[in-house]
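The other protein chains are all here in position, but one chain of the complex has been omitted.
We call the chains A, B and C, going by the order they appear; numbering starts again at 1 in every chain.
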Amino acid sequence: MEKHEVRLSGSGGQGLLLAGIILAEAAIIDGKNAVQTQSYGPEARGGASKSEVLISDEAIDFPKVRDCDLLLSLTQKSYEQYNHGIKDTGVLILDTSVTVEEGVTNKIYSVPIIDTAAKVLGKPMVTNIVALGAIVEISKIVSYDALEAAVLKRVPKGTEELNKKALALGYEIAKESLTK
Amino acid sequence: MKMKSISSNEVNHGKLIINTEWCKGCGICTAFCPTKAIELIGEKVTVADIDKCTQCGLCELRCPDYAIYVGGKKNEQKG
Amino acid sequence: MSKKVRLMQGNEACVEGAIAAGMMFYSGYPITPSTEIAEISAERLPRIGGKFIQMEDEIAGIAAAIGASLTGVKTMTATSGPGFSLKQENIGYAAIAEIPIVIVDVQRGGPSTGQPTSPAQGDMMQAKWGTHGDHPVIALCPSSVKETFDLTIKSFNLAEKYRMPVLLMMDEVVGHMREKIEIPDSSEIEIINRKKPTCSAEEYLPFKPEANLVPLMADFGTGYRYHVTGLVHDETGFPSNSTQVADDLIRRLMDKVEVNKADIISWEEENTEDADILIFAYGCVARAAKTAIKMLREKGIKVGLFRPITVWPFPEERLIELSKQVKVIIAPEMNLGQMVLEVERLCNKHTKIERLNKVNGEIIYPEEIIAKIQEVL
Partner (left out) sequence: MPSQLVEQYFRADNLPQIWCPGCGHGIITRAIAAAIEQLDLDPNKVCVVSGIGCSSRAPGYLDFNTLHTTHGRALAFATGIKLANPDLKVIVIMGDGDSTAIGGNHFIHACRRNIDITTIIFNNNIYGMTGGQYSPTTPKFDKGTTAPYGNIDKAFDVCDLAGAAGATYVGRATSYHANMVTTLVKNGIMNEGFSLIEAISGCPTYYGRKNKKGGPVDMMKWQKDFAVNVTAAARMTPEQLEGKFLIGEFKNKPEPEYTKEYQRIIDSLKGSDV
């Protein structure tokens, strides 16, 4: 049985809720089961937020992450709040702005996600899609085709090309980003 | 659901019909009767002098209990 | 992914279920974490010729839904804790006036404003005892997105069949969770509609019960002019001061549920055949229990699950039977002990009952259930 527990964290407004939905939808397109949950504070923007996705070939009972296979953190604050329960084999995908304390033994990928969206693409709104590209390149938890289909289903009309580009770019920058 | 089986103590005075069962004796009809054709006796409205009644309908209009109304021809015309 | 297989949120599945059941009217007031139910209803209903209205408060939300139901349409309102408190007044009205309506409560942490974005199961007893006076209650409790779809349909069916308010007791986890759901074809869905009179208007007695204790219900505007009141009333619908009429009415209202329990009650069992430990759980907590059971079974510990789907009326008989078989019942709840009161009332003669309670706004984890079981073993 293959099972993945993924936690996406960042700051409210970075679109990680949508990223979680897209990831879960991609898993379903791949013919798997998926459950997506979220937790958030009262603020629509700015507070630490997380979106969790469980992907499995079998039925998923408990809907929240317990043994995290993959943690994405786009901000220092969200990393510090949500870096618990990570498996020894679990992978950290962090924006380059996030620093990790001494003694962490997990594999860490430091990826310029925020800068790529803001500076390369000039569209901070696609930060979440860049992140998805990076996640899937590193983890292969869903197929690229399914991910692209799921992205196109959920993004606003007229932004399809931009989002495809963001996804591809996320894919690219994830390669060779392993720092540890 | 139809409920039209009326049993009432109506007295037909020709120009006026009075339901003494429904009358609570408030005195509004007699106080505002322009010709004093009706009066209160023992907390019930009754006709004082039917000849004075012009069938103006003010008693019927202001009776809170629907206990007095204009009868005879005028009422039939309305139907 | 076929068109019918979708990733769907619990709150969305509630609306889809309601529409599949025939909902054509929604009135409510926005409140987290139920708000998506209002938003999606607002978007969907006018597209199918239905109506949505955002009222001025929670009380008006349920009142308008009851009014609309009297015209013959299926209606729903949804809310969360603080709004559920406000709706209690007119839940009682719908019960005594026998007006079908579905009320959804996506539970969050309380009391009062409490924890608006966090899950809880603190309204379970309010569902039973929230409005004043003796009144019949049907309350259902889903633990997945698919079940939310199914139980919303069932809620409408029961409301229509028994002419009463039906409560769908969700929680924030189930309401906001997204998972895979396969929407059945409409031909596969059983729909029940209220029974209407066929007699003449003169003969119609709006509150004269049929054999199943439920009166026939005429739509306002169709020629059966009748009176509806929240006062104790006789078969004609008009208020009565008769002690006999009052006694007959209240007992009949209660009996509609009591006598028809077998038709209403449902529950789920998992691994109970050989279980000597039983977990009693409902809503999102039942999912933690299932994971815990898998983990414990791998270690050879014989644990089973009893999950009430109908929380009110409570599936008493089967639980009593199981209590005679097991050494202990563990009752994890996201409150400080509500449904466990029923378990204790029914089962403490037969077995030991252990509570596991959590009110910090976080779901109960499988590991917490396992720890509790290891502690009592």
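Points worth noting:
One rule holds in what follows: a residue touches a chain if its C-beta (ideal position, glycine included) is under 8 Å from a C-beta of that chain, and two chains touch if they have at least 3 such contacts.
Nothing here was measured: the structure is a model prediction, and the numbers come from that model.
Touch, as defined at the top, links the missing chain to these shown chains in the whole complex: B, C. Of the options C:191, C:231, C:259 or C:376, the residue whose C-beta touches the omitted chain is C:231.
The set of subunit B residues touching the chain not shown comprises 3-6, 8, 10, 17, 19, 21-22, 24-28, 31-32, 60-67, 69-70, 75, 78-79. By the touch rule set out above, subunit C reaches the unshown chain at residues 24-25, 27, 44, 46-49, 51, 53, 55-57, 59-60, 63-73, 75, 89-90, 93, 220-223, 225-231, 238-239.
The working rule: only the chains that are shown with their structure count from here on.
Taking each chain's centre as the mean of its C-alpha atoms, subunit A lies 84 Å from subunit B. Here the spacing of subunit A and subunit C, counted between their Cα centres, is 36 Å. Computed from the mean C-alpha positions, the centre of subunit B lies at a distance of 56 Å from the centre of subunit C. If you check the complex, the residues on subunit A that touch subunit C are 21, 24-25, 28-29, 33-42, 60-64, 66. Residues of subunit C that touch subunit A in their complex: 1, 5-7, 116-118, 173, 176-180, 284, 287-288, 290-291, 294, 363, 365-367.
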